[in-house]
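Removed from the display is one protein chain of the complex; every other protein chain stays in position.
Note that the chains take the letters A, B, C and D in the order they are written out, and that residue 1 is the start of every chain.
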Amino acid sequence: MMNRKKALIAKALFLLAFVIIWEIVAKRNVFGSNSQIVFPTIETIAKAFVRNFKVGYAGISLWKYILNSMELLLIGLFLGIFLAFVFSAISMINPTFYEIYNMLVSICDLLPGVALLPVVIIIFGIHRSVIVFLVIHSVIWPMSRNLLDGFHSFPQIYIEAGMNIGLRGKSLLTGVYLPATTAYILSGLKVGWARAWRGLLSAEMIFGIASSPGIGLFINQMRTNLNNAEVYATLIVIIIIGVIVQYGIIDTIEKHTIKKWGMSK
Amino acid sequence: MMNRKKALIAKALFLLAFVIIWEIVAKRNVFGSNSQIVFPTIETIAKAFVRNFKVGYAGISLWKYILNSMELLLIGLFLGIFLAFVFSAISMINPTFYEIYNMLVSICDLLPGVALLPVVIIIFGIHRSVIVFLVIHSVIWPMSRNLLDGFHSFPQIYIEAGMNIGLRGKSLLTGVYLPATTAYILSGLKVGWARAWRGLLSAEMIFGIASSPGIGLFINQMRTNLNNAEVYATLIVIIIIGVIVQYGIIDTIEKHTIKKWGMSK
Amino acid sequence: NEAKEETAEETKTETKKIAIAYQYGLAYAPVIIVKEKGLMEEAYKNLTGNELQVEWVQMSSGADINNGIASGEIDAGFMGIGPAMTGISKGLNYKVFTNISGQEHGMMSNDAAIASLGDLVGTENQIALVNIGSIQHIILAKALAENGYDAHALDANIVAMKHPDGMASLESGAVKCHLTSSPYIFYEHDNANLYEIKEVHEAWGQDKSFIVGIASTELNSDAELYQALCDSFVAAIDLINNNVNEAAALTCDFNGNTAEVEADYLQRGVYSTETNGLFEMLQFMQDNDFCDKNITSYSELVFDNVKGN
Amino acid sequence: MSKTILSVRNLNKVYQDDKSVILENVNLDVEEREFLTILGPSGCGKTTLLRCIAGFEDYTGTVTTDGKVTKDPDVDRFMVFQDFNQLFPWKTVKKNIQYPLRIQGLKDKDELERIANETIASVGLKGYENYYPYQLSGGMKQRVAIAKALALKSKIILMDEPFAALDAMTRTRLQKELLNISKKTDCTFMFVTHNIQEAIILGTRILVFGDGGKILVDEKNPLAKPVSPSSEGYGEFWDRLHSALYQSDN
Partner (left out) sequence: MSKTILSVRNLNKVYQDDKSVILENVNLDVEEREFLTILGPSGCGKTTLLRCIAGFEDYTGTVTTDGKVTKDPDVDRFMVFQDFNQLFPWKTVKKNIQYPLRIQGLKDKDELERIANETIASVGLKGYENYYPYQLSGGMKQRVAIAKALALKSKIILMDEPFAALDAMTRTRLQKELLNISKKTDCTFMFVTHNIQEAIILGTRILVFGDGGKILVDEKNPLAKPVSPSSEGYGEFWDRLHSALYQSDN
């Protein structure tokens, strides 16, 4: 394993290289005379970054959009993860349920959110829960897939050791299945977190309630107004949030679980 | 474990129940007098199913759209999987590369395909490869996540046993890492396959070459033209293809690998 | 062998290639006619004797097309006047080369008690329309302004969703109002349970420009190619205006209608190469924060051949 | 006469994907507080028998524990596995030992502390309370597993070569510990070993398995506890078991 400092430098250098290449492409108009609209310079993006928060869109700062979205995102993410856990858990206890749920996961994961929108609206009405539902839809299936497959492929002996001491059903799940699949679960969390973001953005792009506008709407507006620099600046915000979660939260969990237990290198 | 027949019956009964509930909702107009637009009856959907293939859209049968899409889907899927393998593999050999790639996966998985479209078009031009790129974008990151995390969490002793007999670098990867993470890889394949579909559909909804229209365009137009029954019928086609891949291909691979090796229950 | 390759290359250079981005729908009927009948290729051949190869690219929004043009990969495209003016004011090197159509817009309500905009202002009743900042939103703002309200008075009432979803939401009662365009407005007119809020239709009728065609200045500088482009649209629009049945037969499949219905719908729109209200709309947008303020004359919006205002 | 705590009737075991019969018509009655030691060649089915009794395998026939037919695993039959990875890697040594007790409803913190410390000391692992399993040597892991069993005091304790990874000294110490516990408690033991001496020292009754799970020897241990190689009759008994074992092969 590398030491932390070296790793940090490597990552910083890579990002720097990316930024430099971007800047060259932008400044030299490598892709034609109008390409600065697609490749704005770093300076433009940096200004857009500030403007996003200071001016925002429709008189509302990007903060507000982020807050609106984060609320829905987190609700959707937690519900999605929670439901994935519940259903995957029931699947482990009940083989019939497993067969059905496994099929359901394979099927539902294929369905694009857009196509579900009319059904969702008719059931939930015009409500922020529509967005939450679409976020759940993008999180629950991949997360369940990780859980279902994880539950099936850790060493059988842990289950036996668990049953040995009287664990059954629910207690076996929390006592053995969950800790034994922590690696799968964390991997699923990383994917689920990314899914939730993408689900949120695309949901907010196809369905938006103006009274609580979200980051997807913001991006959409900036796109419509050809403010690509603002779009990239917003993506950077998303990336920063994403990286904080990845390295601040998930990595810390990893360090205190699978790494500490010697279950991951 | 259940026997196959019982499992099949359970799944069939579940689907039947779903169909019946749908039909009741449709026939009784549970969600208001006009809800048949959103919930067409089974008969309507069945007719739309036939019509999709017979009449299609713009004088072209759904077959043609499917074929156009499948080509791009498969190219994107294979490239996405292949690249995920290559990069994850290099990550295992080179710790610096791992640090950078791990970060890249966490970042890129957050970026919505729509926001990348201008950049992709400027780089690839007006070409079907734009769709392929967007499919790759939706496959490669979750797949890499599964591989990277899988590579880190199988029993260390297999690596040692491999190095013991002189496996190094590439041979260690193919000789130990890959077979030892088969469960993770297959799980990733299932998620990747679903991702590829959803990536394809959303890519085709925002970009398409008129001379080879795809299934995403088909769905989009059917929605626009208020033919929800046709939309559902098309989704059923997608589901059928998906289920064939899941149960026909991936399950078979599972049976001949991890199940046979006693590495999965 | 080498010689063969060379001749192959020569014949290739004679085939001109351009990429045109388009969207689907009734409002784009002339585009479909040009595309399906190969009118542009034909016009180019007539003018120069050379082949023209048009790559038709379907995109889902004016914003995407604008980016495509910025990337230099798209030479011409068709979009609503909103994104077109946004693009020009952003300094994209294109202008309008033809008007395409004007379409009917209207706002329908499923509540008889809502008869005018005044019944909505200050309430929490939701209005579905296709997107915030979309042409439908601007028309709503214009209607508000013309009736003495603040242009943004109903902004918070908006729920953004696509036309079919909006229609389903209106009919199922999930929203109170739906501001939409043809053909959805026709369907909603046919529904006896829905009531129209007239001010919206009055603010921007089908006689006003709605969809325009834009071409890059580069394309404009290729005189023959540009001519072919313009000619083909004159021909297509003529066909709709003079032989609606033939036009309908060409486009009905794409819009999912029977030929008769399609012909009826086509006749309810206004298809013309001449713009109407383009500059007026731009000024309204500039005055009400729908786009940047920097265009001061009609001629900045259109190429010289385009007539109208 | 003491009562029969475990009774195996007509037990047959075939692994699904395999035709060959691992255990054929095994019949066995074990009395309460008996210490049954089991010898047998590698691969003869000792582990499989314990697994069937513990309820980890499907089989035909019946296993009756304390009068009830048992098919599924339960705490009344606790198994110490042959595998080094039977500890939960996510729990420390101490937690691995306390967890089963807490599952069984023991909530008293002090009591849990006391039992854990006592059993950890008895297997010679003082100081390793807060180690995670991956930080232990092979033999240490097995000792934790044994400590778990000693702490839990199930009715029937099934031990599958628990001392195989231990050095002679630790082994002797744990043999003594086990003998003590078996005297003090009501536990019944089934103990697989490859060491004939160990079988004689620990067992009140000794079984020798041949291939296919055939029981070649089933005898009460004629020697009085504590047994040592110098006990009277030891040599003779050893020879008998040894030749039965050898014979089982040919």
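Here is the rule we use: a contact is a pair of C-beta atoms (placed from the backbone, for glycine too) under 8 Å apart; a residue touches a chain by one contact, two chains touch by 3 or more.
Quantities reported herein were computed from a predicted structural model and do not represent experimental measurements.
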So which of B:32, B:95 or B:175 would be touching the chain we can't see?
B:175
Residue among D:153, D:194, D:214 or D:240 touching the omitted chain
D:194
Given the full complex, what residues of chain D touch the hidden partner chain?
15, 17-18, 39-43, 47-48, 82-85, 124, 135-140, 143, 160-161, 164-171, 194-196, 242, 245-246, 249
Hidden partner interface residues of chain B, rising order
155, 157-158, 160-161, 163-167, 171, 175-176, 179-180, 182, 257, 260-263
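By our rule, only the chains that are shown with their structure count from here on.
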List the centre-to-centre spacing of chain A and chain B in whole Å, with centres computed as mean CA coordinates.
17
Whole-Å distance, chain C centre to chain D centre, using C-alpha means?
82
Counting only residues that touch at least two other chains, what does the list for chain C look like?
61, 67, 70-72, 162, 164, 168, 172
Using the touch rule from the top of the page, what residues of chain B touch 2 or more other chains?
31-32, 35, 37-38, 118, 122, 205, 223, 228
